[in-house]
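Here the complex is missing a single protein chain, while all its other protein chains stay put.
Then we have subunit A:
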Amino acid sequence: MSMITVKHLKKSFGALEVLKDISTEIQEKEVVCVIGPSGSGKSTFLRCLNKLEEITGGHVIIDGQDITNPKTDINKIRQDIGMVFQSFNLFPHLTVLENICLAPTKVRAASKEAAKQQALELLVKVGMKEKANQYPGELSGGQKQRVAIARALAMNPKIMLFDEPTSALDPEMVGEVLEVMKQLAQEGMTMVVVTHEMGFAREVGDRVLFMDGGYIVEENVPVALFTNPQHERTKAFLSKVL
């Protein structure tokens, strides 16, 4: 059974139809990169996967549970889906450690000690242990994003969603974040990554989805999609970004 199944997903904002008919399956441990021009609906697609956006039509099934079913407890499902945002969205009033411990202690009812222990381990993993007691405002962009990844990982998610995690970073900080993501992929995390980093998609992705105008226009393994795109729109897009 696939980890994520998307069937005829539709999403409109009022009269604006952003996702027109999206269907795809993502397997456990698969790393799927989503690329496409600005406004093509990449973020919206990602945000439908954990229902940050109300879904207009179709189905999204996460590990066997249909989140479009109103009876599904979405809070429970979200505990298993980490999300990393372009703008980090760390909690500025909490220290790095508190940022990471908040959800495990309040949502999973983990003990403070256990949560702290795990948070420190995650901080080691993302190379941020020295900053445990700092506030987000005191960190660089790359450091913030690594903390945000640790915060999402603290819930032991089955899936990680990334929405352009490096787009707000200075170029010299992109590498440190991609490195953490790459390591995560190697450990077998199921990942959906909206990105402009074609190098990352090519190297780390198992599959690339090219979105345009509310549809998945083309999907393939990275090498094939990048070297031998089938659709005109894919070719046009790739010729601009590669």
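We take it that a residue touches a chain if its C-beta (ideal position, glycine included) is under 8 Å from a C-beta of that chain, and two chains touch if they have at least 3 such contacts; residues count from 1.
Here is the rule we use: contacts and distances are computed from a predicted model.
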{"item": "Name under which UniProt lists the unshown chain, selected from \"Xanthine dehydrogenase\", \"Oligopeptide transport ATP-binding protein OppD\", \"Oxidoreductase\" or \"Polar amino acid ABC transporter inner membrane subunit\"", "value": "\"Polar amino acid ABC transporter inner membrane subunit\""}
{"item": "Listed residues A:S2, A:Q65 or A:Q79, member touching the removed chain", "value": "A:Q79"}
{"item": "Full-complex contact with the absent chain, from A:I4, A:A115, A:M128 or A:A152", "value": "A:A152"}
{"item": "Touch with the omitted chain, as defined above, among A:I61, A:L90 or A:V174", "value": "A:L90"}
{"item": "From A:H8, A:K29, A:K106 or A:H231, residue that would touch the chain that is not displayed", "value": "A:K106"}
{"item": "Residue ranges of subunit A at the interface with the undisplayed chain", "value": "50, 52, 75-76, 78-79, 81-83, 85, 87, 89-93, 102-103, 106-108, 135, 137-138, 148, 151-152, 155"}
